[in-house]
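What follows is a set of notes on a single structure, which appears directly below.
The complex is shown incomplete by one protein chain, all other protein chains being positioned as in the whole.
Chain lettering (A and B) follows the sequence in which the chains are written, and residue indices restart at 1 in each chain.
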Amino acid sequence: MAKPDTAPRSTAPRPKMKNLRKQPGFDTMAWACLVFLYAPIIVLIIFSFNDNRSVVLWTEFSFRWYTAAFENEGIRKATMVSLKVAGVATVFATIFATMAALATTRNPPFKGQALVYAIINQPLMVPEIVTAVATLAFFSIIKQLTGINGIGYLMLAHTVFCVPFAYMPIRARLEDMNLTLEQAAADLYATPVQVFRKVTLPLMAPGIVAGAMLAFVVSLDDVIITLLVGGPGETTLPIYILGQIRRGITPEINAVSTLLLVLSVVLVSLFFFLGNRKK
Amino acid sequence: MAQNGVSQGADTHKNMILAEGVVKTFGQGEHMVTALDNVSVTIRQNEFFTLLGPSGCGKTTLLRLIAGFDLPDRGNILLDGQEIGHLPPYKRPVNTVFQNYALFPHMSVARNIGFGLEMQGRPAKEISEATDRMLALVQMEHLADRQTDQLSGGQQQRVALARALAPHPKVLLLDEPLSALDLKLRKEMQIELKRLQHETGITFVFVTHDQEEALTMSDRIAVMSAGDILQVGPPKEIYNNPARRFVADFIGDINILEADLTSGDTQATLPGGARINAILPNSWAPTGRVNVAIRPEDMALTQPGADNAALHGTVQNIVYFGSGHNVHVALDSGLDIIVRCAGTSHEVGALVGITLPDAVQVLVD
Partner (left out) sequence: MTQSSFITPAQQAESDAKLAAAKAQTDADARRRRLQLLSPSVLLIGIFGLFPLTITLIYSFLSPGSYGGVTWEFSTNAYVQFLFEADIFDDTLSFSTTYLSIFSRSIGLALVATVGALIIGFPTAYFIASKRPEQRNFWLFLITLPFWTNLLIRTYAILLIIRDEGIINLGLMGVGITDKPIGILYTDFAVFMGLIYSYLPFMVLPLYASLEKLDFRLVEAAYDLYASRFQVLRHIIIPMAKPGIVAGCILVFIPGLGAYITPELLGGGKDLMIGNLIALQFGGSRNWPFGSAAALILMVVVMLSLIVYVRHAGKGGASHG
């Protein structure tokens, strides 16, 4: 409508009015925000390749601390625990989330749907520290009653908070998918089971993969719940790193942190570009 | 055969679809919408049957009930003598061409076309032969291995047709399949669809809101409005003898005039006193004030006071539309009407006489 050249003639033309969308200083702030977000991470990554033991001054490029990290028994064990917990939590959370997403998008709306959403998203709404202590209290009762111990509790706790993260992209994917494709398949003599296998499942697969990746990343990164719920010998990689940081900074931790960081970045980037390509 | 708009040859064709007393509502309580209000219709074997009406008239709902995507609240739907109203879509020998084509994006063109036969568990050889035959039928052989998202709109349209025809259904349902195409392609596809229907001998049920499309392609048209079928007949009958005011208004330009009809009289009296033969809708004999319909092209302008001038008026406006002119005339009786002529020597403000056709259609409101 009101282009600059149709503006009232009486006001003298101002050169800075060229881009009406811009606000002064906003661009600078956005770039500063980006620097703020990335600078600490980049410094961490750079110093993980520093040969110097003191972790202060740059001396020489080296993979020394990566080698040391790989040879460190504690890191190796913690990595295995992390992968086990994240793997189990991802598999179950993704299956449950997929089923729930199908029920909330591929079925007629029902009474209590809002309640179901609220329950599924509950782990996102309660502060993590509260979830952590509540879970700890609950598990301690179960442990007392049954006498059963083990890493299963930690896996269970992770599965619970992974479900909403897996659910989000799967549901989004299903909502984007046109129902007429499934109707077309039914019209072409596919039974409900065949419709699911031949049409729904292949088309929702990118959403499932994305959900699984998010669940995996979220489980891998968890600190608070693992810290409280995890028993002795159930040290995940972040808990190991936390313990080391408390004891004092070592370049080995920089190397492990960098690796964990890179893993998350790769998975999330995949998720992002997978999602974008499909649109 | 059915291609030439045979209207009264019912006994040469058996009925393919019988819908009787079909009621369908959506929503509940205050928000309840009646999409189909006690609809009955008969569709014959091997005809090109069109459901025509504005959006929200219930035409797509009727199609979806025949396809099995929704179940009717009440009423019977028979296909080839069999009750199908209660069956799920995959148990009905009926296929659909969707408005947005609904091609499976994760399958090639050939697999899309063979999908129906694959689901029916036909042998691989039969599927590939039928697929090839269908590809040839819609002239898409060269694109068999393409992914469907690499096709143009017209090509997707052809694949959707081939996919729905491949299992050789008893009835093909088409839900506004041409609405996404541009005008030129749409005209081509209209002819193509007629050809396919002729070659396959399958009954086509076509849904559209485009009256021109309906008149061009159909053997018979059912005009729908507000969940009801108002008139069923061949295109010419629908166009020339609209029985209802809505049908007359919806299809083409038309002038609707008030006239007087006395009991037992075959002629109506127009305002200004001119008398004209009246065509009455079936089994309906109104008297008194009625509405009559006259197409603009059935009238002509003449000199005021000429012998054949039944009406008189003043030219208000002349609108040129390419192949002719619409002349808007204010009648002496106060009504505005449109007369269509190829060329005109009259000018705005001129007094003109208007000639009428031999007979006019009387409308039911």
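The rule we apply is simple: contacts are C-beta pairs under 8 Å (C-beta built on N, C-alpha and C of every residue); 3 or more make two chains touch, one makes a residue touch a chain.
Given the structure is predicted, the values throughout are model-derived calculations rather than measurements.
Asks: Tell me which residue among A:I75, A:V88, A:I120 or A:M204 touches the hidden chain in the full complex.
Replies: A:I120
Asks: For the chain that got dropped from the picture, name the residues of chain B it touches.
Replies: 18, 20-21, 38, 40, 71-72, 74, 76, 78, 83, 85-88
Asks: Tell me where the left-out chain touches chain A, residue by residue.
Replies: Residues 1-3, 6-8, 11, 17, 20-27, 29-30, 32-34, 36-41, 43-44, 47, 55-56, 95-97, 99-100, 102-104, 107-108, 110, 116, 119-120, 122-123, 125-138, 140-141, 156-157, 159-161, 163, 167, 214, 217, 220-221, 223-224, 227-228, 238, 241-242, 245, 249, 253-254, 257, 260-261, 264-265, 267-269, 272, 276 of chain A touch the chain that is not shown.
Quick note on the criterion: only the chains that are shown with their structure count from here on.
Asks: So the centre of each chain is just the mean of its C-alpha atoms; given that, what is the distance between chain A and chain B in Å?
Replies: Distance between chain centres: 54 Å.
Asks: Of all residues in chain A, which touch chain B in the complex?
Replies: 178, 180-181, 183-191, 194, 198-199, 202-203
Asks: Hey, which residues of chain B end up touching chain A in the complex?
Replies: On the chain B side, the touching residues are 67-69, 88-90, 94-96, 98, 100, 102-106, 115-116, 119-120, 163-164, 167.
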